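Sharing a structure below in structure tokens format, with a few things to ask.
All protein chains but one are shown at their positions in the complex.
By letter and in written order, the chains are A, B, C, D and E; residue numbering begins at 1 in each of them.
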Amino acid sequence: MPTIKTPTLLAFGAHPDDIEFGCGGVVAAETGAGRSVHLVVCSRGESATHGTPARRTREARRAAKLLGATIEFVNLGGDAHFEITVARTIALARVIRRLRPGIVLAPSLVENQHPDHARLGRMVRDAARLARYGGVKELRSLRPHASGPLFFYAVTPEAEPTDLARVVIDISAPEIMRTWTAAMTAHASQAATRDYVELQLTRARLAGLRCGVGHAIPLFASDPPLLDSLQSLGRTARKF
Amino acid sequence: MPTIKTPTLLAFGAHPDDIEFGCGGVVAAETGAGRSVHLVVCSRGESATHGTPARRTREARRAAKLLGATIEFVNLGGDAHFEITVARTIALARVIRRLRPGIVLAPSLVENQHPDHARLGRMVRDAARLARYGGVKELRSLRPHASGPLFFYAVTPEAEPTDLARVVIDISAPEIMRTWTAAMTAHASQAATRDYVELQLTRARLAGLRCGVGHAIPLFASDPPLLDSLQSLGRTARKF
Amino acid sequence: MPTIKTPTLLAFGAHPDDIEFGCGGVVAAETGAGRSVHLVVCSRGESATHGTPARRTREARRAAKLLGATIEFVNLGGDAHFEITVARTIALARVIRRLRPGIVLAPSLVENQHPDHARLGRMVRDAARLARYGGVKELRSLRPHASGPLFFYAVTPEAEPTDLARVVIDISAPEIMRTWTAAMTAHASQAATRDYVELQLTRARLAGLRCGVGHAIPLFASDPPLLDSLQSLGRTARKF
Amino acid sequence: MPTIKTPTLLAFGAHPDDIEFGCGGVVAAETGAGRSVHLVVCSRGESATHGTPARRTREARRAAKLLGATIEFVNLGGDAHFEITVARTIALARVIRRLRPGIVLAPSLVENQHPDHARLGRMVRDAARLARYGGVKELRSLRPHASGPLFFYAVTPEAEPTDLARVVIDISAPEIMRTWTAAMTAHASQAATRDYVELQLTRARLAGLRCGVGHAIPLFASDPPLLDSLQSLGRTARKF
Amino acid sequence: MPTIKTPTLLAFGAHPDDIEFGCGGVVAAETGAGRSVHLVVCSRGESATHGTPARRTREARRAAKLLGATIEFVNLGGDAHFEITVARTIALARVIRRLRPGIVLAPSLVENQHPDHARLGRMVRDAARLARYGGVKELRSLRPHASGPLFFYAVTPEAEPTDLARVVIDISAPEIMRTWTAAMTAHASQAATRDYVELQLTRARLAGLRCGVGHAIPLFASDPPLLDSLQSLGRTARKF
Partner (left out) sequence: MPTIKTPTLLAFGAHPDDIEFGCGGVVAAETGAGRSVHLVVCSRGESATHGTPARRTREARRAAKLLGATIEFVNLGGDAHFEITVARTIALARVIRRLRPGIVLAPSLVENQHPDHARLGRMVRDAARLARYGGVKELRSLRPHASGPLFFYAVTPEAEPTDLARVVIDISAPEIMRTWTAAMTAHASQAATRDYVELQLTRARLAGLRCGVGHAIPLFASDPPLLDSLQSLGRTARKF
């Protein structure tokens, strides 16, 4: 288990490239601003059409390094084999208690996508809750922890939920875009065959155009944000 | 027309007490933090069961003073007589160009409430858009203005929309609660007969309990917020 | 297995205090009107931060007594360990066939709450269906039974569904409120640490204010009610 | 203006046959149970492909008589010419104050149907509210009145809302079905050319089959019902 | 395993009669137009109130013959015992790789029906996805296959989703109606006791009346259709 400091942001991904493709620009923006980000990848991409598990692991480690984030792998049954069980949810809760994160990112709950994505999203959501309960006996060796807000990211436009509060993160800064693009490109085994990198850049450009900035990435709040003042929401994602 | 400085926050209300009852705590929080707030009240409550227009105007002025906000009245046809017309929408756009606000607050668009509320909300939303268009001839004497984000407030729980991003404002500080309660109570003609003040305080207490603070008020974003970092959303409105 | 008469109302709860906190006022109203209510509690609260299973069981028995209801416990895997399986659903269907209830209450299906709640709700819904099918071999020792309507209750406001018909039960009578409050307070291990009792009373007061009565509790119909006349719906939950 | 006694049920229709086709079975069930029902028809069908206004008026009067209901006509601008205005809404509020009904029925708010339907539905909803406000000067000659619950009916399946609580009225009794069918058939100018009568009977049979009775008609509650006990919802509209 | 040619249409059913009752008219229309259809039935109806597994299997074979379709049975755990597992999903993906279908039909995902229906629908949806992934080791013996569009059918009106694109298939031709009715009637063990055949014919007549044809069946697209021209959607399902 790597020794890492308590991350400001903890991102979970089902497959080695999901975090980079779904919200890598947000990770780059946070690390670029000096905050610590840790990635937890829950399979080695064993069922994908391209790339061996070993290669995919290397690609993910290199992408994390490019993003300035730390990374670890957990096993939830293997790519395309995720099932929602209490045991696996508790395993994720253990990760949360160990790392004691602030903000948590997980894949969206929309079902009509790779089945692992929504299942991981639901288990992370429940794990963040179990991590708070004092009496769960499998977790007793670790102190309860209440994470900060949980946000979902979407690996494809189809996975964007329409029933949760959408917030848009401005990632227009050239160094953020450079870092994010490099991290996606590091997944060479995947990027070669499907138009994934172009899909994400096009999507981020469209999100940016919609609110008058260069590029942007939408995230989806699991619960309503609690604010001391509306001033912290001082810009709005609507140009047209 | 009063001479007022450009407000950080501009709140529109259909009737003399709507702003106080629907989002007075948010106004108190903003003025308490030193920001300027201006209230635009669009009727004198002429059709209410209790209170003359003159009395209601006095109550509103006093409530605004208690809130530390400036106030003005515009006429949209009279209480219970609002109709959505281009002429009235342009009149509201003229108010926006004249005041050049940052954040704008308006009553929610949910229809099953006093009909004036949703109609004003829709006209304010459209007026904020027309205020930006350079060629609207009735508005040419005033420079186009792009406001900051538009948020809706709900005068009753029934008016809370379920299809917009909900954000919750923490108004637990004792001085905010005192100011807000005083402002609601200033509408003595209304507060006496229906349980309006208790309704709002109970609602704010419930919203507070839900996220582990004393009292809170929900607002609803017309468009997704655009952020530079998730860190500005560092707390989440979920305790249970 | 206790010998109880066929209950008019059968309520399922995931944890020892869920029924009391989520719909205890409705139970008190029914028993107060002379109808029989039976509670089925599906864990002993083993994973909660406070209270031992033994203490929680005692609290639940005492609360049931205060409510004038009978109670029994079934085991669905333990607190925080519910999983949706056919075997457990059939176990619940067996309870339904044994008790042959009229109306059934279960926790709401909204997911973003304690995971046991929605899982129990879904299993009860499916169990009520399996209880009707003549050929399920594990159930053959008990005669098929078609329950009356199924309603969901919400343990917190977050769990209130927006996609089901909402009905509001008037629990304003002082003896109902007294009984309900006593039943909640009987869960002393839980009530001490979190603002649960105040949460529920505030919520019921708000629901009451919304429709012009003292206190009220919302329930959510799994299927549309079938009526002989609209006259049985003679009041409406809207004051403002 | 006819002198009628205070109706238990007041139904508004945009065109001479809308009430009969959309909820005539419910009217027949209520009058059959001895309750008074009054119909307010808001046009003479002037824009329909078939039938003169005079003929349509005669047909509506005869259908009302068959249903055992009283009827009157008000003018909202003519068939296909309804517009939502405050003046017309107040005219409807005046009808409500004059008649002082219990339950009110109006056409559904779903927009993609004859435009008059949804417009009338929205104006009736708002009129029921204005009828309660003491200060509306155009209404001062009549005492304020708070109606009972408002339900919407759908003239076609397309107009059934999915966002309101659905209740289903059992109209299986042979005398109700006979009366309803006769009332629909009385609109001979309409029934001849389009399959309206078969549409409604088929729809009612399907609604009946769904809940295990002969025929049924769905209605949609504008606000959640407020009940003293769940026992008044003792059957549920789900057979399969 | 029967040797069948690659079907144009592949329909999955949870119980021996589900396909016939839910979309048998669509199957009849396709086979009547000369296209090959294959049915995959995933239980023998072991838990139904009426009919032995052997009888139900015979009825299903006969119904398939009447429809002009081929049929096979797979075992997903038995009637009323479906559970969503990766192993079963992969078993269904294997069926898809073996048969290499164009269009796929599966039961709707709406939950409040026989639990097997929605579970099969979700597993078929996921299986169609897994069938495309090159690296799923349990599937390596069969070449990956990307099916054509996936549509859901509803066995009862309650199962019709409101969140997916609805398309309506015209089955008015007398020979289609005759074939479909015969196929439903072939399930004599089921048709005798509940009004299933009348339910489906009434439903299809209502769907037909709504769009001005004799009879019709709605289907629900899992993903938006991709068209070269709007001309392929040249009629619209709206008469009233």
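The rule we apply is simple: a residue touches a chain if its C-beta (ideal position, glycine included) is under 8 Å from a C-beta of that chain, and two chains touch if they have at least 3 such contacts.
Because the structure is predicted, anything quoted here is derived from the model rather than measured.
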Where the missing chain makes contact, among the chains that are shown: A, B, D, E
Selected from D:6, D:75 or D:112 as touching the chain missing from the view: D:112
Residue, one of B:50, B:122 or B:145, that touches the chain absent here: B:122
Residues in chain A touching the chain absent from view: 113, 155-158, 162, 194-195, 198-199, 202-203, 205-206, 209-210, 238-240
Footprint left on chain B by the chain that the document does not show: 85-86, 89, 109, 122, 125-126, 129-130, 133-137, 144, 222-223
Chain D residues that touch the omitted chain in the full complex: 45-50, 77, 79-83, 111-112, 114-115, 158
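Going forward, only the chains that are shown with their structure count from here on.
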Neighbouring chains common to chain B and chain E, by label: A, C, D
Equivalent interface positions on chain C and chain D, same or different at half: same
Chain whose mean Cα position lies farthest from chain B: E
Between chain C and chain E, centroid-to-centroid distance (C-alpha), Å: 36
Cα-centroid distance, chain B relative to chain C, in whole angstrom: 39
Contacts with 2+ other chains: residues of chain C: 158, 222-223, 238
Pairwise touch network: line, ring, star, complete, or other: other
Every chain pair meeting the contact rule: A-B, A-C, A-E, B-C, B-D, C-D, C-E, D-E
